[in-house]
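Yeah, one chain of the complex is gone here, protein chain that is, but the others are all in their spots.
Letters are used for the chains, namely A, B and C, taken in the order the chains are written, and counting of residues starts over at 1 for each.
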Amino acid sequence: MLVEDKLVENEEAVYLRVENLSTKFFTSKGIVKAIDNLSFEIRKGEIFGLVGESGCGKSVTALSVMDLIQDPPGRITHGKIYIDNFNIIGDLDRLAKIDVRSETDVRIKRNKRMIKRHNEILSKIRGDKIAMIFQEPFLAMNPVMRIGEQISESILLHNRIDIANSIIRRENIDRGKSDSFIEYLETIKGTERALKEINVWTREYGVPDAELKIIELSRSALSINEKKEKMYELLLAEKRGVNLQAVFEEREYFKDREKLLELNMEMTGYEEKNDEVNARRVGEEIKELRRGMTGRNISFLLKQKLMKKQYERPFLQEARRRTLELLKLVNIAGAERVIDSYPHEMSGGMLQRAMIAMALASNPKMLIADEPTTALDVTTQAQILELIKNLNTVTDSAVLFITHDLAVIAEMCQRVGVMYAGNLVESAPVEIIFSNMKHPYTIGLMASVPRADKKRDKAMKLESIPGAVPNLISPPTGCRFHPRCKFKMDICSEKKPKLVEIEKDHKVACFLYSNEVEEN
Amino acid sequence: MESDKNQKNIVLFVTNLKKYFPITSGFRNKGVVKAVDGVTFWVREGETLGIVGETGCGKTTLGRTILRLIDPTDGEIYYDVPSDEMENIIKLETELQEKKERDGENKNDTEVETLLKELIPLRKKYSLSNKSNKEIIQKRKIMQPVFQDPFSSLDPRKLVKDIIAEPMKLLTDMSNEEIEKRTADLLSEIGLNEDHMYRFPHEFSGGQRQRIGLARAISIEPKLLVLDEPTSALDVSVQAQILNILKDVQERRGITYLFISHHLSVIRMMSDRVAVMYLGKIVELAETDRLFTDMLHPYTKALLSAIPVPDPKTKVQRVVLEGEIPSPSDPPKGCHFHPRCPVALPVCGWSPRDMSGPLQTMFDQFRNPELSILPEVNEIVVDEDGNSIEIKFVSAVKSSDEMVNIINKVIEKEQSLPNGVKFRSIKEIIPAPTGDGFTIKLIDPKVPHLREIRPGHFASCLLYDAPEGNTQPEFADVGKQAAYSR
Amino acid sequence: MDANVFAAKGGEKKRNPGLDNFITTMKLFVKTRIAFVGMIITLIYFLIALLDAVYPQYLGVTNLSSMLAFLHGQSVSASAQPIAPTTVGGWYYWLGTTEYNIPIFPSILASLKYDLGSSLLIVALGAATGVIIGTIAGYFGGLLDEIVMRITDIFFSIPFLVFAIAMAVILSRVLPSGSSIDVIIALTIIWWPIYARLSRGNALTIKSLKFVEAATASGSSRMRNVFVHVMPNVLSAVFVQFSLDLGSIVQIFAGLDFIGFHIGGVFFPELGNLLNIGQPYLAQPYLNLTTGQVLSSTIWWPIVIPGIFLLIFTVAINLMGDGLRDVLDPKLRR
Partner (left out) sequence: MELRYYIVRRLLVLIPTILGLTLLIFILMRSLPTTYLIAPYTAGAKTTAAKALDTATAIKLLGLNYPVPVQYLDYLNNLLHGNWGYMAAGGGYTGSVLTLIGLYLPNTAQLAIGATVLSIIVAIPLGTYIGARPNSVADQSGRIFSLFGYAMPAFWLALLLQIIFGAKSVGGAPWQIFPITGVYPESVLIHTPAWMANGTSYPTHIFILDALLNGDPSAAWGGFMHIVLPVLALTYGILAGILRFIRAGMVDAANQEYVKTARAKGVNEKLVIKRHVRRNALIPTITVMGLLFAGLLGGVVLIEKVFAYPGIGLLTVNSALPTLQIYGIAGTTLIFGLLLVSANLVVDIVYAFVDPRIRY
């Protein structure tokens, strides 16, 4: 998919849009303005790179996009984050009133009920629509839980209805369905398509273990009727005598929960537009649905409490099978052994793959990678970068790739944003960033990177940016880069430059190129 | 070994250096970690030798052993030896080593004997490896370390003034005023000012702390600096500042650098010559640009091809290695890199434990149906020392010869497959007397040694050991597929 | 305090760095209010102990002998029953009396110097020996470390109080002196392993830090490393444990005295001793001697009041200890 096509696509192709995002940390030494009025967007299937030195706020951006900021000490104070056109942080003032008396004395009045609802909605979106992988694999995996357990947990969070359906279909399978499938198979000419069909069909009817046998059967020279006979026998063998009633109840319960989530999201949308009338109407619907739910699912909830093990078994088996599939997808060697081992028994590279598998558990449309290869060796890093690129093309999920290494950016990303001290100073397609960069900081950064591909010249010195990364409790006034900038003008220390599009999809925030000022 | 006149004399010569760490769990120790496993190289005055390798390759241990912060298990470290003595030592030591390597088994003692007789007194006089702490302290004056983590390399309880002054106080007889004056000059040389003297380390940023660590190291005018990942913990812009300072200091003072890092871009920028290490051994050593464009060892090729390049237009033709780095406590036989090497030879070190997996898959009846007529495989016994693998069937075979033929045919088939080289290391098949299985004997692996393949370009790989009779090394073209020869 | 904030302050010239470090610690410490309150109360206790030890007559009740003389002044015969706390008859009786009409308030004040004094001595001696042994064992490792670990294992395998009783009772028969010295020695012998193990653990982590290796490379001998680089960094953790231990030692010291060690004799002014004297009375009702009317079902004050003073001290010193731990915790320092 050429870069040009992507630019042309219309609005709804944007999967993540961040508008004027500000995140602050209230510490005993003062308020750290980690992110200051940040706006960017990522299109479907695109790998967007965010690069900058430590303390520039790129990791805080990653956490803010999924609202994982730990409160206390930090909070998102301003802005909107649209994931798949739904603003996940809704109306910030309803969540918590922040009363800033002085740099070190801040009072936060939190609305417990609203925050609980907000977290409920987010726990459905996180992992399902957007997932994240972290930098230190050994710290990011729970040391006392097996790898398989942690991945199954992620699967079971968002795919219960899907699993329940496949179990119910498998148990209720009858002769008609299997015969019609065999006839359908006969009509397909290409083996490639046949394999694909069988794969989809076995997934849908929850009999994936029989896939190999079915392929063999379809290739065998038996007559149609014999094939039908054998096929039905195969399917009967797959049945596991699951308590259907229980699975049915579970599915209903989770369907209600799904409906509840949609209503909640709708209500947040209305509240944001402070359209009180609709908000109250949806509020009523929610109350009434909740009353209905307790009535309908009381037997299920009771049984689930008492016979937890027996209820969970069919789901756990299915989750385990999907976990093995995921581990093979990220080509981990010896998946059977890895699924039952603990994080400390594996190497950094393998653990990072397991984390990627965990992130892909419920096929999210967007993946945030926060410096995934910084802690790895060069050869392992190459393998992981290769993996992420392949997964992006295979699953067509967008990637927000965060790193401090310009070389990795050139290797991986299609569009790039350069951050400095909480601001986005430049963003453009990757070729333009490396060939025709505009912002002084990007130029300085590019020049201070030692090159492994250039001929060595003993006397040659790296052009280095003087000074150090500023402290964000009392950031420099105006453009935050002015104390270290060679091209500093007077206006730079008074006003803050606006991020302006000077060329096709090439934005810069610097008074050298436009004198638009950003007011907040 | 070219030793023409215009070259500066050799300051540091390390030969056959080994450092093994015992693994102790409870009371009995279970084997040894071979962190540094026989390393030989030398460094000329004012030169920067880069040492690069991935985690666990032993580069940090090598640095600490040379600085004698830890005691070496074997091998010699010659440092700051008068140039004529040094020439003689290098000649003798390399001759001794070649003698030992060539005729490993039938070591004719007489030659080795004479060499040793000459070397023992020299070693006692100059080599640092078995010197007591007191004697080593004299040498500390002229070799100093610079460490990676800015936050743990300065004592949090001491003032910057005392931190920088410590080496001067202990190793020189300068008066306090002289020390204070020198500390002030050093601080301005590294870009800080005098008031910083009265501060605690926690009041400085990472970059400033590395400068203080550098000031401490160069305070006593050392001839050699061992820099262990000096800029890995720093941001790109701060790293550029530190690297520039390091270059200025080298130009001004002519200090020799041993620059250890896993960042290949930093290595290429800083070093005159580069040594690549893998699992405790130097696999390749050459002049920097020659190594980056004309590498000989397959691992170097894979390592350099794995580096991402900060230029989207360069499409790197990547050699992606499978598997993980083996654990240094139990390295593979022969050449340590053979299990992952894309161009391995049968003689490279294939041992029974590498073969048990592939043999298992060989008997898979989907893969080789012709083997299904043999009885089912009951057990595969690996005998590492005997260099053989015994395969036992569930029941006896009708005729042993027929079994051997079938197996030989299958092995030929396996050998033709892409990574079938393992099967080419099989010497012979011996049917078991009881007829219910057979033993596979492997050819004895050879151990590669660091050879000067081209002037100034060393590599330790059996491809270049001119295998019997075949003068033109099979894989000579690895150098030509230069990744970056644009 | 970040570097460029410092630059903005224009870096004053010579000033006493140690003092500056102490001021920042105090500033941080004051911020945690309850810890500060804890410190104030602890200081008051030590002040009283000091005053009484230095100017015994000032508080009216001097040491042991004068206390008895004071009693002799009064009729020392076994009084009918302890008098409840009253405001009658001067401040001596504000907190009532215990057996033999010994006034509780002055005896508590007099006993602080023995309780605090001896526990300070025990913890200081224990810490000194423990830190030296532990740091050296941790830094040099090998056989020495193994031996120290085995010895501390053995000391840790006996519960504190049981070990204290055994040591005290045997030492009192072995050592000639006989008086309270043997309990102090017994507790010191028990206490040093705690500091040995604490400083060994810290020494192990500090030994691996690079500045110790840099010191070795600068020519500093291993022994110098221990005292110049490793020990100062171990002391911050030890200091926190020191303040917490003061609280526990006072409890054990009072406990030993309570079960009847009578370290300084029956009338020795020590909190545990006061509790021991008061114990029989808690089951007796408090009667109005003339009318025989039951005023309260139990004579509680000889037990409760000395106990409260002990409790306040241990709570205060624990608050101070926790506050110090947060302040001295390196992560917070940065």
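Methods note: a contact is a pair of C-beta atoms (placed from the backbone, for glycine too) under 8 Å apart; a residue touches a chain by one contact, two chains touch by 3 or more.
None of these values were measured; they are calculated from a predicted model.
In the complete assembly, the contact with the undisplayed chain comes from C:Phe258, out of C:Tyr93, C:Tyr139, C:Phe211 or C:Phe258. When the whole complex is considered, the residue among C:Ile48, C:Leu125, C:Leu144 or C:Ile165 that touches the unshown chain is C:Ile165. Residue C:Val315 is the one among C:Leu204, C:Val315 or C:Leu328 that touches the chain not shown. Residue-level contact of chain A with the missing chain is found at 63, 66, 68, 70, 119-120, 122-128, 131-132, 134, 136, 139-145, 153-154, 157-158, 342, 344-345, 355, 358, 361. For chain C, the list of residues touching the undisplayed chain reads 150-151, 153-163, 165-170, 173-174, 247, 251-252, 254-255, 258-261, 275, 279, 282-285, 294, 296-298, 300, 303-304, 307, 310-311, 314-315, 318-319.
Everything that follows uses one rule, which is that only the chains that are shown with their structure count from here on.
If you average the Cα atoms of chain A and of chain B, the two centres end up 40 Å apart. The set of chain C residues touching two or more other chains comprises 2-3.
Among all residues of chain A, those that touch two or more other chains are 468. Residues of chain A touching chain B in their complex: 53-54, 333, 347, 349-350, 377-383, 385-386, 404-412, 430-431, 434, 444-446, 448-456, 458, 460-466, 468-469.
Contact residues on chain C toward chain B in their complex (touch as defined above): 1-3, 6, 11-15, 17, 21, 209-211, 213-222, 229, 232-233, 330, 333-334. Residues 64, 67, 69, 133, 137, 140-141, 143-145, 147-149, 152-157, 159, 163, 166-167, 170-171, 193, 195-196, 198-200, 202-205, 208, 213, 216 of chain B touch chain C in their complex.
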